[in-house]
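What follows is a single structure, and I will ask about it in a moment.
Note that one protein chain of the assembly has been removed; the remaining protein chains are unaltered in position.
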Amino acid sequence: MNPAVLKRKIFNDPIYGFITVPDELTFALLNHPWFQRLRRIKQLGLTNLVYPGALHTRFHHALGAMHLMTEAIDSLRMKGHQISEEEAQGATIAILLHDIGHGPFSHALEHSLVSHVSHEEISELFMAQLNIEFKGRLSLAIRIFRNEYKKKFLHQLLSSQLDVDRLDYLKRDSFFTGVSEGIVSSDRIIKMMNVIDDELVVELKGIYSVEKFIIARRLMYWQVYLHKAVLSAENLLVNILKRAKELSAKEHEELFCTPALRRFLFGKINRKSFIDDTSLLGIFAELDDNDVMTSIKVWTKHSDKVLSRLCTNLVNRNLYCIELQKKPFPKKQIDELRKKIQDRYKLDAKEADYFVFSANVSNDTYRPDKIRIKILSKNGFVQDISDASDQLGIDMISRTVRKFFLCYPKEFRDKKE
Amino acid sequence: MNPAVLKRKIFNDPIYGFITVPDELTFALLNHPWFQRLRRIKQLGLTNLVYPGALHTRFHHALGAMHLMTEAIDSLRMKGHQISEEEAQGATIAILLHDIGHGPFSHALEHSLVSHVSHEEISELFMAQLNIEFKGRLSLAIRIFRNEYKKKFLHQLLSSQLDVDRLDYLKRDSFFTGVSEGIVSSDRIIKMMNVIDDELVVELKGIYSVEKFIIARRLMYWQVYLHKAVLSAENLLVNILKRAKELSAKEHEELFCTPALRRFLFGKINRKSFIDDTSLLGIFAELDDNDVMTSIKVWTKHSDKVLSRLCTNLVNRNLYCIELQKKPFPKKQIDELRKKIQDRYKLDAKEADYFVFSANVSNDTYRPDKIRIKILSKNGFVQDISDASDQLGIDMISRTVRKFFLCYPKEFRDKKE
Amino acid sequence: MNPAVLKRKIFNDPIYGFITVPDELTFALLNHPWFQRLRRIKQLGLTNLVYPGALHTRFHHALGAMHLMTEAIDSLRMKGHQISEEEAQGATIAILLHDIGHGPFSHALEHSLVSHVSHEEISELFMAQLNIEFKGRLSLAIRIFRNEYKKKFLHQLLSSQLDVDRLDYLKRDSFFTGVSEGIVSSDRIIKMMNVIDDELVVELKGIYSVEKFIIARRLMYWQVYLHKAVLSAENLLVNILKRAKELSAKEHEELFCTPALRRFLFGKINRKSFIDDTSLLGIFAELDDNDVMTSIKVWTKHSDKVLSRLCTNLVNRNLYCIELQKKPFPKKQIDELRKKIQDRYKLDAKEADYFVFSANVSNDTYRPDKIRIKILSKNGFVQDISDASDQLGIDMISRTVRKFFLCYPKEFRDKKE
Partner (left out) sequence: MNPAVLKRKIFNDPIYGFITVPDELTFALLNHPWFQRLRRIKQLGLTNLVYPGALHTRFHHALGAMHLMTEAIDSLRMKGHQISEEEAQGATIAILLHDIGHGPFSHALEHSLVSHVSHEEISELFMAQLNIEFKGRLSLAIRIFRNEYKKKFLHQLLSSQLDVDRLDYLKRDSFFTGVSEGIVSSDRIIKMMNVIDDELVVELKGIYSVEKFIIARRLMYWQVYLHKAVLSAENLLVNILKRAKELSAKEHEELFCTPALRRFLFGKINRKSFIDDTSLLGIFAELDDNDVMTSIKVWTKHSDKVLSRLCTNLVNRNLYCIELQKKPFPKKQIDELRKKIQDRYKLDAKEADYFVFSANVSNDTYRPDKIRIKILSKNGFVQDISDASDQLGIDMISRTVRKFFLCYPKEFRDKKE
C-alpha cells in the first residue's frame, strides 16, 4: 500500500458529501496561508444579514469548484478525451486559486480598498508568487487560467458562461441561503459535457438542465445577489469606509484600525503598488472580514457623528430603507429627503449624502460576446444555446434588467404606507 | 386587513424553509442590538476548521429553536392542552434568549474571558435588563426560563433532556457540517409530544425517534463536538488567550486589542463585576468572534515568540498533532516531548507547556438525575425512556466515555507512523 | 383531553415530513374504497420505465395537495381573511377528491377505456355519489369544486394556473424522478398568497418564486412528461389496447381479462353509460394499474402476432425507437419504414401501423384566457404575472412548442448513426 495515497485528504461538505483533494501539490497549496486566509472571507459578504445561513466562505466555494473540476475531467476522460495527469492538475489548481485575489466584502469594496486593480489581477499576482515558491510547478495552471494553453476547453471549464465556478456557486449559495430557485443539476450538466473541436459543449440531452441553469442564475440575481436589503447593507458598508477614508485624509484623526486594513484603507493602492512593493501582497493577505467588522464596531463610538451613526446602523442591522423601481428617482424627491435628514440630524449637505442617495443595478446575463454555451446535437452539429433552445430566445436570456434604487434612513419612511 | 399582521417577519432558513416571528414583542427583541450581536458569534466556534460549512451562528440557532417552540406549542394545543397567548409568548421569548449570554468561542473560552460566571447567568442578566427596557413584558418569559412558572412543561420544552434547544442544534449542526449522523426527526418528536400531569412526555409511537435522537447526540459528540482536530484547535485558542493574559499581566506590555476584548481579557471579571458595574453588560455585548480573531491575527507578529508562534499556527491552521486514548498518557512520554520542544524552540519549561500538554474530555450523556425523557404508553402509563426502550438500557445511554488526549506540534510527530 | 382529537391521523411523507388529516369527515373519505383505489394508480403511468423512482400514486399526490391546501388556508387566515371551518373543510375535500375520477394510465388511456367522458366528469360523478352516502356533507366541497361558491378564491386555490394541485405535483414528480428542474418553492409561494377582491394573488416578494414555478413547469414538460421514451411507452400501451379491442370486436376471440377491465375495454362507455347504469361507477372503481399490466403480461402469449409482439415489447421494455423534430415527418419516410416492417414481420399494411406511426405533442403553457396568476404590488395594485415580471414576457411564457415524433421498432434503426 502506498502511504502517499493514504494521506489523501478528504473534506466533509454538506453539498457533495465529500471532497477529495486529488494530489499532494494541490493539498500543499490548499494549506498555504494565502489560501487558508479565504476561510475568513465570506463568499456573499453581508448577505447573511438577509439570509442568515449565508456565511459560507470563499475557501469552501474554491473547494467545491475544485471538486466539480475533477468530476468534469473524469467525465470527459470517460468519453475518450485525452487529458494528462499534468493537465488535470493544472486545471484543478487553476480553479482552486481562481478567487484567491478576493479581499473582504469585495463585491462591495472592490473600489474602496484597492482601486484600479481587479481581484482577477490580484489572483494572478498570488499565483505568480506561489509559482516561484513552488518552483514552477504552477506554470501550466497559470497558462490554463490565462487561456494561453493549447487545449482551450480546459480554460472553458473554469471560466466561461457554463463553468464549474458558476455551477458551484449557484448550488452553494442556494444551499446556504435556503433559496431553492438556484438549485442546478451540476451532476447532469457535467455528465453531459463533451468536447468538439477543442470547444466545451453540452450534449443535447442536457439542454433542459442548461436552460434551468440560465434561469436559475437570473432568478438568483434578483432574489439574492441584488436583493434590496443586501444592496442596502452593501451601500452602508461602502459609505462607512468612504467616510473613514475621508476623516483620515482630512483631519489626520486617529482611527482605530488593524495594521493591514490601515495600509489599504488609508493608502492609495493600485496595480502598480503591488509591483513596486513586493511585500504588499503579503499585507493584502492579512486582510479579511474580521478586520473590517472589528474596526466598524469600534467606530460606533467615534466622535464623528456621521461615521458613528453609519457604523451603529450596520452593527445593529438598522439598514437603510430602500426603494426599487425601473425609472430614475426624481431629483426633487431626493432633495426633499436630503433636506429633512440634514435638519433632523444637523448635517451639512455633503454629510447628508451619506444618508440619502440613489444609484442603479443590473443583473449579469448570458452574453453572446463572451465564451458561449454550446449544445451538441445528436448528429454532431454544434449550436449556441439560444439557437438550440425551444424555450429561451437570445433576446430573452441576454436581456439585462436595470433597476434604480433610493436609500434613506428608515425613520424617514412615509408612514402612510 | 390588519396591517400589524402583514408586518409579520419571515426569515429564510435552509433547514425549515421559513421561520415566522410570531409577534411584535418577539420581533422587537430580535432586533435589539444585544440579540443582533449573536449574528457575529458562531455556534460551533472553531469547528469550521474541520467542517468548513460549520459557520452558522448563535443567532440562527436561536431563531431555529424559537421556530420549534412555536411548532411544539401548536402541537400541544391541537391535543387539547390550554396554552394562553401570554404563555406561548413567554416560552417563545425564553427560548429565543436562552443563549444570549454566550460570548465568542464560549465553549473554549468560558473560563478565559469571564470566570466564575456561566453563560446561563449572563443570559439571565441580559433578560433582567431587557425586562426593564421593555417595561416588564419579559417577566413571564423569565419565570418560565427559571422554572418558576406553574406550568412546568413549558420550562421542559426549553430545557430538559429532549428540548427544542437540542432538537434544533443537532439538526442545524448536522446540516452545516454535512455529518448525517446527527439528523433527528424533530417533526415527528414534536408531533408526538404530549403533557401528562404537567410533565412533557412523548407518545409511544415516537419512541424510535427518541432513541434515534439519543444515539444521534452521542455520535455527534465524538464525530463533531469532540472531534480530535476541533479539540486541538480549541486548546490552541485557550493557550493563546492564556499567554496574552500572562504577557499583559506581567510585563505591562502593550498588546493590540479591541477595547471590549481588552476589558474582558485583561480584567478579572466575575459575577460580582456585572452587578457592581451595570455598564459592564453593555461592554460584554460588544464582544464577538471578530475581536478575538482580529487580535490573534495581529499577535502573529508580536515579539513574544510563544504568542506569535501560537497565533501563527491558529491563523494558518497549523494545529497541534493530537493523540486520543482511553488511558492517561505516561508522564515520561510527555516529559520527553517537552524536552525536545524546549530544545528545538529554545523555551523554558513553563513556556514549553504551551506546546505540549495532556487533558481529557468526555461526552455528555442521558442523565437520570436531570429532567428525564418520559414515554407515554397507550394505556396512559408513563415510563422513563430507558425503561420503555427495548434497544437502549439505562447503562448504555448514560455511559460516559472519557478520553485522554495529548497535544504537541506536528513537527514532533513520530515519522515511523 | 378530547379523544376525537387524538385520533387525528398522520401520514409519513418523504416530501413534507408529515401530513395531518384535518378532520373526521376527510379521514372517512380518505378511507373510502373509492379513494383507497388511488393507491393502485400511479401518478405518472409508465414514466417509471424512464425514471425508475416515479412510482408514486394518485393517492399520494392527493394527500400532498390536501396538505398544501391546509397550509394555504392557514396562511390566508393569518393575513386576516375569514375562512370558516366549513369552508376550509369544503376546500380540503374538494382538492382531496379532485382526481378521484382518474383511471389507470389515464394520460395514455383517456380515450381507450372510456370515451367522451373526461376524468373530471368522472370525479364529479364520484363526488355526487359520495355526497349521497355521506348525507350531503360534501355539498359545499362540490360547489367549490364547480366554482359555484361565492368565495371564488377557494376554487382558485384548487384549480387555477397556480394552484395547490400543480404545486404538489411538480414537487412530487421532481422528488420521485430525481429531476431537480421541477423543484418549486411551494412554501414561499403559499406564504406569499393573499386575496384581493375575492381573487387569489401572490405578493410581490414572491414574484421570483412564481417565475421559477412557470419555468419549472415548462422544463418538466420536456424533461419528464413529454420525455421521448415516455411518449414511446405510452404509445405502445395505447396500441396494445387498441389491438386488444380490435381483436375482441372482430373475432369474438377469447382474451384473458379481469372482469372490470373487460367491461371497459370491450364495451362502449361514455358519459351517458354512467348515468344510465348506476352500478357502472362501482365497476370503474375496481379498475387499476394491476388489471392493465396483468392482462398485458398474459397477452404476450396470445396467438395474434401483433398483440403478442406489442405486449412482449412493453413487458420487456423494448420500446419503440422514437425521433423528435419540429417539422412533420415526410410521408415517404414513414411509408418506406412501413414497407420494411411489413416485409420483415409479415404483416398487412394496417397491422404495420401498430409498429410505425407519427404524431405530435405540445406542452401546456401559461394561458391568458384561463384563471391568471396575479401579482400584488406593495401599493395594492394587481397585475398579471406577464406584466409584473421583468424576466418573462407573455409571449415567452405562453409560447406553445409543438414537436412531431416518429416511432418504429428499434431493430429498424439506421445503423449509421
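Which chain is which? They are A, B and C, in the order written, and residues in each are numbered from 1.
In the analysis below, contacts are C-beta pairs under 8 Å (C-beta built on N, C-alpha and C of every residue); 3 or more make two chains touch, one makes a residue touch a chain.
Predicted model only: the values in this text are computed from it and were never measured.
K.L.:
Which residue among B:I10, B:A28, B:M78 or B:I183 touches the omitted chain?
P.N.:
Missing-chain contact among the listed residues: B:I183.
K.L.:
Thinking of the whole complex, not just what is shown, which of C:M293, C:V361 or C:V382 touches the missing chain?
P.N.:
Going through C:M293, C:V361 or C:V382 one by one, C:M293 is the residue touching the chain not shown.
K.L.:
Just to verify: which one of C:N48, C:N147, C:S248 or C:Q383 makes contact with the chain not shown?
P.N.:
Of the candidates C:N48, C:N147, C:S248 or C:Q383, C:N48 is in touch with the missing chain.
K.L.:
Would you indicate which residue among B:S209, B:T258, B:S273 or B:N290 is in contact with the undisplayed chain?
P.N.:
Looking across B:S209, B:T258, B:S273 or B:N290, the contact with the absent chain belongs to B:S209.
K.L.:
Considering the whole complex rather than only what is displayed, give the residues of subunit C touching the chain that is not shown.
P.N.:
Listed in rising order, the touching residues are 11-15, 17, 31, 33, 36, 39-40, 48-53, 55-57, 59-60, 63, 175-179, 256, 258-260, 286, 288-291, 293-294, 297-298, 315-317.
K.L.:
Touching the missing chain, which residues of subunit B?
P.N.:
Residues 179-181, 183-185, 208-209, 211-212, 215, 218-219, 222-223, 326, 378, 390-391, 393, 396, 399, 401, 417 of subunit B touch the chain absent from view.
K.L.:
Contacts of subunit A with the missing chain: which residues?
P.N.:
Where subunit A meets the chain not shown: residues 1-2, 5-6, 8, 10, 17-18, 20, 78-81, 187-188, 191.
Just so we're on the same page, only the chains that are shown with their structure count from here on.
K.L.:
So what shape is it, when you link every pair of chains that touch: line, ring, star, complete or other?
P.N.:
complete
K.L.:
Over half of interface residue numbers shared between subunit A and subunit B means same, under half means different, so which is it?
P.N.:
Same: most residue numbers at the subunit A-subunit B interface appear in both copies.
K.L.:
Looking at mean CA positions, which chain is nearest the middle of everything shown?
P.N.:
A
K.L.:
Quick one: subunit A and subunit B, Cα centre-to-centre, how many Å?
P.N.:
That gives a centre separation of 31 Å.
K.L.:
Subunit A: which residues touch two or more other chains?
P.N.:
Answer for subunit A, listing residues that touch two or more other chains: 179.
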